[in-house]
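Note that one protein chain of the assembly has been removed; the remaining protein chains are unaltered in position.
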Amino acid sequence: MTKLVHRLGWPGTLALGIVVLFVLVAILAPWIAPYPAQGAGAPNVIAKLRPPSADYWLGTDHLGRDILSRIIYGTRVSLTNGVLIVAFSLLIGLPVGLAAGYFGGWVDEALMRGTDVFLAFPALLLAVLMAAALGPGFLNSIIAVAVTWWPWYARLARAEVLVLRGQPYVEAARLAGVSHPRIILRHILPATGRPLTVQAALDVGPALLTAAALSFLGLGVLPPTADWGQMVDAGRKFFPARWWYSAMPGLTIFIVALAFSVLGDALRERKGGAARASH
Amino acid sequence: MELLRYILRRMILSAFVVVGVTFLVFIVAQVVPSDPAALYAGPRPTAEQIEKARQELNLDAPLPARFATFAGAMASGDFGISYKSRRLIAEDLRAYLPATLELAVFSTGLALLIGIPLGVVAAARQGRWPDRLGSLGSIAAVAMPTFFLAMLLQLVFAQWLGILPLSGRLSREISIAAPLPVVTNFAMIDALLAGRLDAFVDAVKHLILPALTLASYPAGVAMRLTRSAMIEILERRHVVAARALGLSEPRILFGHALPNAMGPALTVIGLSFAYALTGAVLVEIIFAWPGLGRYVSEAILAKDFPVIAAVTMVVTICYVAMNLLIDIAQALVDPRVALS
């Protein structure tokens, strides 16, 4: 514990704690939600739009469902969203970046100019266009964001490979006639993988934020599945008179995104790396 | 000379990117959706209606031919007609684009005005309370969901304090009782052209909250980028030399170190502009701002793909053009950029 605090500093440790807490909440949702059925979507019409109270700590929504339970269930959607967006993006971006950096020449030129096209879009707009074309839904919204997200990893992976490619042991392997796929798998991927994984883990926060924006626009999961962004949007009709409906899920998104952000800063500061503005 | 070659190179690359963007938009808007013809034909179409729509939309032609038609139409500014309203999209854009640009320009200005001085101060007082407070604020600004911040600002400034309007672009007293003659569609400019100070003040008041919402994220990024750039610059020898030459500390900070940080500042302009253009989708809904964002969000619900494609194209081209201008500005500010 003290070692952790020493490495991350107090804010970083606290942020890590919050992230871990939310992961636990997502896993344990049915057991810790005060009203699991409502969390999963069952209406409770006798208690519509109640303010926060002892029974409903964070109030209820327009169908009388406990907002705390909805938020707890929504954790599952939001975290999976964030993780899957990043995972899909890595799945596309990593091979593209590896190939571009390793082979260089026209392969590099073609792949990176293609990447430029994706980066030329204001990210959220492309995601909106994608999501609209695919139709709303959990998986579709993830694909829509991943489409705008992967070029960052392609660039990152390429930059890492360019450094590695000049390393003597890679040169040696190449001269010894080791095949390209083997060199990439054995020598390059492991060394590129680590910094990229750290970056990707930290990107879960911003990814989740973008996914929330999409579901706020009605392009995320479909009701009755609980989702933070969609809850904020649904609560808007009752805002500001029933402020808790929008404010509670909104605050939750803010806290999670903040935790990832602080954690990222703490890690970067210790490593002395440069900050990347991702959006 | 190097500068000219550099600018030319950037322009060619941008042109290439625009072609790529057009292709991507074409694919997503015309190929991915399952059946555009059914959408075009209107609600509950008959088989003949759909077939007629297929022919009208030229959906049976081979893909390259369809792309050529699409790209040609985009290039000539013919964005087709909206599935939903059957209006010319180009006309709608003329009405909505100025409102969004107004928002984008003001929020970008606001972001720089807030972020850069804070970054300079934080760097100058590195590790002390102004720095810690500023850094905390910038992290919070970056992590804040746009739509949530928008609602918070409405709650505080419109609902509780009542000093700024909740939403809209002009008050009813102006837009209905004494409407402005539409010249440019930029409310402020139109108000000034008409010599209507009341309308101008009203327009500014309406702009503050949405612009502030959109400025928060880029202001946070601007602060962080400026701070880290300044910290690095303040350790350089020419800053030590400037101190040794007896220059005052504000002069060193703002006159000597900050010009070296213009690179990051310009980067922020591009980022902020992009953020404003996309964040507009969220912010314009919440503030009932009659711009491209609200236009496109309505199109999303109606699956009005020509509109979505047109807005995506126009906004992306604005963004690419902005980035091109920034690249050129970078090279002008720092003559070494063009050499690399």
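A and B are the chain letters, set down in written order, and residue numbers restart from 1 in every chain.
Rule of thumb we're sticking to: contacts are C-beta pairs under 8 Å (C-beta built on N, C-alpha and C of every residue); 3 or more make two chains touch, one makes a residue touch a chain.
Assume contacts and distances are computed from a predicted model.
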item	value
Listed names "Aminomethyltransferase", "Carbamoyl phosphate synthase large chain", "Oligopeptide/dipeptide ABC transporter ATP-binding protein" or "NADH-quinone oxidoreductase subunit D", with the criterion being the UniProt name of the chain not displayed	"Oligopeptide/dipeptide ABC transporter ATP-binding protein"
Chains on display which the left-out chain touches in the complete complex	B
Option from B:Leu13, B:Val105, B:Ile231 or B:Leu247 whose C-beta touches the chain left out	B:Leu247
Given B:Arg44, B:Arg86, B:Arg172 or B:Arg237, the one touching the chain that is not displayed	B:Arg237
Among B:Arg169, B:Arg224, B:His256 or B:Arg294, the residue in touch with the chain that has been omitted	B:His256
For chain B, the residues touching the chain missing from this view	236-238, 240-248, 251, 255-256, 259-260, 262, 333-336
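Operating definition for what follows: only the chains that are shown with their structure count from here on.
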item	value
Rounded Å distance between chain A and chain B, as computed from the means of their C-alpha atoms	23
In the complex, chain B residues that touch chain A	13, 16-18, 20-21, 23-25, 28-29, 32-33, 139-140, 142-148, 151-152, 154-155, 159, 217, 221, 224-225, 228, 267, 271, 274-275, 277-279, 281-282, 285-286, 296-297, 299-301, 303, 305, 308-309, 311-312, 315-316, 319-320, 323
Chain A - residues contacting chain B, complex	113-114, 116-118, 120-126, 128-130, 132-134, 205, 209, 212-213, 216-219, 229, 232-233, 236, 239-240, 243, 246-247, 250-251, 253-254, 257-258, 260-262, 265, 274-275, 277, 279
